[in-house]
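A single protein chain has been omitted from the complex, and every remaining protein chain is retained in its original position.
And then subunit A:
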């Protein structure tokens, strides 16, 4: 019986190997060859000040995007989760709506808003608050704004699903025991939704880390991130080894973040480290 089962799995396994594992290996190997030592390619990548700056900018944008979506998502998702059934569905669909539109279109909307002759500058000039237009577009801020807009629905969705699993009597018990609402939120609610915070943060962080369209359109050429650098190295310059190095650096950063966040969420919520014993 068991041998037969393996036989059934074979086509699927083969497909996964050819389409997923093999390409990754093919990407890995060249980054460790062709130099004096196996790390030569990495040494030269990290020795460029420009590259290091790009890594930090990428991290900065990903971290800020995660924190801002978390800050906006926590109260919004809480509010959504407390709505009655029908309203919850309606609002959830509205929240998800931006995801259904094309990423390029969405970023162009922000270009119209943030540009030199965009909505914001026009408004501020008309109100005589500023005399010359502010530089909003093609900055880190623009990328972060675009990324927050892009990823907020994902954060909210993952938080709402955590919030709706809460038993409201637990919060009430805390209140009766003398907790103000703010204490209830931080001591009772946050620890219980740590899984949702973890999932949402990972999705947003990795998404913002690897996003290409948004930094390309809103950051311009001055504010490159790893994804746009990768595109430049591979498509524009045809340097596939450097591109692979960047890809692997991205993967490693994502991986480390995941482990770190997982650890943090376990510290916040000890339920995950205690298995049920009886």
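Quick note on the criterion: a residue touches a chain if its C-beta (ideal position, glycine included) is under 8 Å from a C-beta of that chain, and two chains touch if they have at least 3 such contacts; residues count from 1.
What we mean here is this: contacts and distances are computed from a predicted model.
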| item | value |
| --- | --- |
| Absent chain [UniProt protein name; select from "Xanthine dehydrogenase YagR molybdenum-binding subunit", "tRNA uridine 5-carboxymethylaminomethyl modification enzyme MnmG", "ABC-type quaternary amine transporter" or "Dimethyl sulfoxide reductase anchor subunit"] | "ABC-type quaternary amine transporter" |
| Selected residue (touches chain absent from view) among A:122, A:179, A:213 or A:251 | A:179 |
| Candidate in contact with the missing chain, chosen from A:115, A:191 or A:220 | A:191 |
| For subunit A, residues in touch with the removed chain | 167, 169-170, 172-180, 183, 188, 191-192, 268-271, 274, 276-278 |
